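The complex appears here minus one protein chain, its other protein chains still in place.
Residue numbering begins at 1 within each chain, and the chains themselves are lettered A and B in the order written.
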Amino acid sequence: MTFQELLLKHKSSILGDWVKAIVETYPAETARFLRQSKDQFANPVGAAIKTETEHIFDQLVSGGAERQELDKFLDRIIRIRAVQDFTPALALGFIYDLKRAVRRRLEKDLKQQGLEEELLKFEETVDNLMLQGFAIYVSCREQIYDLKAMEMRNLYAKVLERSGIFTVVPDQETLEPLSETDEQNKA
Amino acid sequence: MHVIFSLLAVIVLIAIAYAGVAGAGMTYLFGVVIPYAAVITFFLGLILKVLKWGRSAVPFNIPTTCGQQKSLPWIKPNSVDNPTSTGGVLARMFFEVLTMRSLFRNTKLDYRVAHGQPVIRQGSEKFLWLFAILFHYSFLVVLLWHLRFFMEPVPKLVGVIEALDGFFEFGLPQLLLSGVILVAMAGALLDRRLRMPNIRYISLTSDYFPLFLIMGIGITGILMRYLLRVDITAIKELTMSLAVMKPVIPQAPIDPLFYAHIFLVSVLFAYFPFSKLMHMPGVFMSPTRNLTTNSREVRHVNPWNYPVKTHTYDEYEEDFRDLMIEAGLPVEHNPAEEAAAAEGGGEAAEAEPEAPEEKKE
Partner (left out) sequence: MANPTPKPEQIAAVDHKPPAADWMDTKPEFKPGMFLYAVRKESLEGVGQPNPRDWNPTDADWKLPADWKGIVREGIKERLQRFRSFQIFMDICVRCGACADKCHFFIGSGDPKNMPVLRAELLRSIYRGEFKVAGKILGKLAGGRKLTEEVIKEWFYYYFQCTECRRCSVYCPYGIDTAEITIMAREILNLLGCQIDWVGTPVNNCFHTGNHLGLKPHTYKENVEYLLDDIEEYSGVRINPSFNRKGAELLFITPSGDVFADPGIFTFMGYLMLFDHIGLDYTWSTYASEGGNFGFFTSHEMMKRLNAKMYAEAKRLGVKWILGGECGHMWRVITQYMDTMNGPADFLEVPVSPITGTRFQNSASTKMVHISEFTADLIHNNKLKLDPSRNDHLRVTFHDSCNPARGMGMLEEPRYILNNVCNNFFEMPPQTIRENTFCCGGGAGLNAGENMEMRFRGGLPRMNAVQYVKDRHGVNMLACVCAVDRAVFPAHLEYWVPGVKNCGVTELVANALVMDGEIPRQYNLRGEEVNDLREEVDLPPIQWPEEEEGGEPSEEGGE
């Protein structure tokens, strides 16, 4: 059995472990709600964790993981954690939890079949995933500060401009809430 | 802590009754004095509490609107969830109290991905509603057929209820479903409290205690009826004597379990007015449910409405008069014009726009 096949075979248990680890970063009273409530509208956080972890896993297993796709999936989880009560480390730590889950479920099989090398490679992929996640997290935080500034500007700029206190009219480009690079990052 | 304390409390209560009757032979205390005291406490407490609530004012008309308002004639209003008439309010309260409608509203959309396609299904989370409604109705049925112990002859209605309740015609004496459902549902509600971490987090001793108490009452009742087969004639002799206010402890001995049962019931009655169980009368008095939503059409009066300090137009104009004149905004008093008018002739001042009359009451 190849490493990939092993991953696929244990997919549900690995994902189960991974989701559990993520959900347990929340208070116990909340964790249950996140895990149990199936309604994606009543429970958007839980739904995002569940669906996106699976997407990420599938991408990684498929071999030809696409960076952009991964970005999209990671973004949906990290965007939420970036505004919740987490330190940056806690907000992103969930990515490494995938390593733990895989090791825990596959360790025996891998030893038996001499596939430890493959595991190391896989863990390297997860390390890269963390770097990707880091970029997303930072861009989310930057965006928050950007938006704070934008809001202040929207609130007062027009008044100041019209009362003559603000004489230089900023052009449309700079009034856009996002810089070009942010747009690209998100695409 | 909350759970264990509550459970212990109920066990201790049972033990007290057992010890009191079987040990010390205080049948009169447990069979007569305490039940009377409990019933008096119940009614007095309930009435006083409801009166206290009633004394508290309803200053504003604050119903939660859960449907379309009555506005334009061609838009269909939702006269139950947004009731503009007393009839609508009665209907709303009817569904609220008898069908626990708001709890039923606890629906959710079930969203799943099947074969790569999102599938939406109208699922629901009705367990809480189901447990609650079964619990309350079985409680009611149990209460109703207990009337047979306090009435002679037994009213027809009680007989009918009993017949329906024993529909399955199982066991001897016939199994009455309501008692079993009552205990089972109390158990289910307890289980929910214990197993769902967020519900457990919010639960207090006063949430567990009534559940254990009611389970205790139910279980002692079931034991008496089906297992110990206590002396039913003696019990009825006692209960009838209580009902007609001539209490007598019957000659024939009654199992202490009966005293435990009646003691727990007494505790429940006495505890009722001081606890969350007051949601029973409270639901009728909830201002977000029992008011009409026509407060734009008919003025709601606040009994303690008091005058407040406002910022009048005059004060406002006083602050900004020059700026207003400069900007071409009309003003009540224009000093320049007034001066010019005064020069032009004395009576011009009379022709000034009528003095602003809006003084706060």
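Operating definition for what follows: a contact is a pair of C-beta atoms (placed from the backbone, for glycine too) under 8 Å apart; a residue touches a chain by one contact, two chains touch by 3 or more.
Computed from a predicted structure; not experimentally measured.
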item	value
Neighbouring displayed chains - absent chain, whole complex	A, B
Residue of A:Glu5, A:Glu66, A:Glu117 or A:Glu151 touching the missing chain in the full complex	A:Glu151
Which residue of B:Ile14, B:Ile34, B:Met100 or B:Val142 touches the chain not shown here	B:Met100
Residues of chain A (touch criterion as defined above) contacting the omitted chain	21, 24-30, 33-34, 37, 39-45, 79-80, 83-85, 87-90, 93, 140-141, 143-144, 147-148, 150-152, 154-155, 158-159, 162-163, 177-178, 186
In chain B, positions touching the absent partner	1-2, 5, 49, 52-62, 64-72, 74-78, 81-82, 84, 96, 100, 102-103, 105-109, 120, 128, 132, 196, 198-199, 201-207, 274, 276, 278-279, 282-283, 285-289, 293-302, 304-305, 308-313, 316-317, 319-320, 323-324, 326-330, 353, 356-358, 360
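Here is the rule we use: only the chains that are shown with their structure count from here on.
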item	value
Footprint of chain A on chain B - complex, ascending	108-113, 123, 196-198, 200-201
Chain A residues within the chain B interface of the complex	28-33, 37-42, 47, 51
